[in-house]
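Attaching a single structure in structure tokens format; questions to follow.
Partial complex: the chains shown occupy the same locations as in the complete assembly.
Chain lettering (A and B) follows the sequence in which the chains are written, and residue indices restart at 1 in each chain.
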Amino acid sequence: MSSPATIALLGASGYTGAELLRLLVPRTDVRCVALSAERNAGNDVGTVWPHLAALDLPKLCKVGDIDFSGVDFAFCALPHGTTQEIVARLPTSVRVVDLSADFRLTDPAVYQQWYGKPHAAVALQADAVYGLTEFARDEVKDARLVANPGCYPTAAQLALVPLLQARAIEAEGLIIDAKSGISGAGRDGKTANLYAEVTEGFQAYSIAQHRHLPEIEQQIGAAAGRAVTLTFTPHLVPMSRGIFETIYVRARADATELRRLWQTRYANEPFAHVLDAGKIPNVKQVRGTNMCQLAAFDDRVSGRVILLAAIDNLVKGAAGQAVQNMNVMMGIPETTGLIAAAAYP
Amino acid sequence: MSSPATIALLGASGYTGAELLRLLVPRTDVRCVALSAERNAGNDVGTVWPHLAALDLPKLCKVGDIDFSGVDFAFCALPHGTTQEIVARLPTSVRVVDLSADFRLTDPAVYQQWYGKPHAAVALQADAVYGLTEFARDEVKDARLVANPGCYPTAAQLALVPLLQARAIEAEGLIIDAKSGISGAGRDGKTANLYAEVTEGFQAYSIAQHRHLPEIEQQIGAAAGRAVTLTFTPHLVPMSRGIFETIYVRARADATELRRLWQTRYANEPFAHVLDAGKIPNVKQVRGTNMCQLAAFDDRVSGRVILLAAIDNLVKGAAGQAVQNMNVMMGIPETTGLIAAAAYP
């Protein structure tokens, strides 16, 4: 057996970083050799993540102190906006999966519009491959830099792309009513995200202005073959993980036919599960896994179908898909380290 | 001071029954003289509701054992389908607020279609007043039998009716994406509703076939002045109480104008709170109260507005509105016993 691939994890102190460690540490074919966490540099992982304290992992360090000459892969799980310069400075020998939003938008003007400042690594952005694995496997395989999709866009695309490409639904008038667990808001201490504030509550947020909107429109537009403007309303659910999307579409076929299109497209996909007629996805059933559950229901309103998609925002919506992409880039079986059933209940 | 009005509560062992007791017991102008609970007849209230054990309340009894000659008002909080015969047998001297769905649908054919059997009290149904208090105060005042609206329909109507009546939104293409806490599913022990099954989960249910659909369509149709078919998708949120509706509408005006229409209509309504621009409702803020929070946001898609409504399903969506209707029927201030801030957090 060859020596394990070496991995640097930039941004080990966020939820996505912890999830990457959970997925990578049990593996024998890869090894985490550097874990960055600027404010906790010098400390053991256990100071940030007590649940990982018993593992044998390198100490936390600053990005600037990593010797990338011995690193094969880097996962960037840094906040949006900080990643561009850091990735631009990495040696080109290091292949990168970036979990931030920094390289997802192909049009620098759109980036500037939604993030309020010019993109700092436009050349790199042009090279980046948008890595929704099921739809970009071939490009990912040879990419140096993969922009890992956002959580909401992942679920939306898995539901919509095959149907749009088959011209079975209209690109006009798409409405995505999305619900997410709170971990998507990160680990910073904010009053709004306190347990006491969130439990037994439910609300919408960032209505018609969430930063995943341009990402969804870009990708849905590509699948539809023309510019798309759509309705996207995210909501906060009192749960830790999970994304559920209820998508209202005008269809040229009924739910049975749409399900058949999905089944054909996803026949050999290990991480897309098209549910039988009448079965309803539940984020609890995919919790901790890389799976996406999909379902379609005929509406009472003629010509309308309701699509449902459920993923774990930290797995298929972040760390799991990042590992899936790494597996593709390494040329090993795509499911390596990712086959798991949910810990239910 | 006159002697208190006497109340019989039929169905004291369900969540709605407990909530009625919570609202009625502190009052001095009404007195609960009979509490029915068939399977627990003969027991103290505390055997069913330990949180009410310290109160001075009559023992539980069977409906058939109640002497209605001394009863002024009856709240029927019985399961759907069982109420028709019971209400039909009550002396006409007893005024009734029925919290079941039995008298909400005015068309017996629609009732039969959705409930699978003919209505057993068609004559009474014709007399019943549909009691969404804000819109039916005058009829409620003189009614003998008030059909208390369902929880989902209450939130939907408070958002939509004024806008439809003002012709500010279209009746066509309405999409109601609704989210509810689990108490709406009742207190029967069902595996699907266990804590372990619900926590950290999220799913849709009864897609395009929930029994509140015909009720919503009936009332929205009345407001629109023509038959309406709409899209309604309920979801289950891991929380005990609360309903949140995200309603997608085609509008002839922008969010600012819709908000203004609500404000005009609800200027003197104590239980409808139109939020300032940019503020978002949250079920936690209305928990335990009779309040409905309303908000409107412009969508990015031209001509579309997103409406938001939040209520407590057990209060404005059930027991609170029932008490509000009773107050109107009694000719006392409508807010009696209903002014409360949420116990936050």
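Assorted remarks:
Keep in mind that, in the parts below, a residue touches a chain if its C-beta (ideal position, glycine included) is under 8 Å from a C-beta of that chain, and two chains touch if they have at least 3 such contacts.
Every value quoted in this text rests on a predicted model; they were computed, and no experiment measured them.
A single sequence accounts for all chains of the complex, and while 2 copies are shown, the assembly in the file contains 4.
In the analysis below, only the chains that are shown with their structure count from here on.
Listing the residues of subunit B that touch subunit A in their complex gives 173, 175, 177, 179, 181, 194, 196-197, 199-205, 207-209, 213, 229-231, 233, 235, 237-242, 244, 246, 248, 280-285, 287, 297-301, 304, 306, 308, 310, 345.
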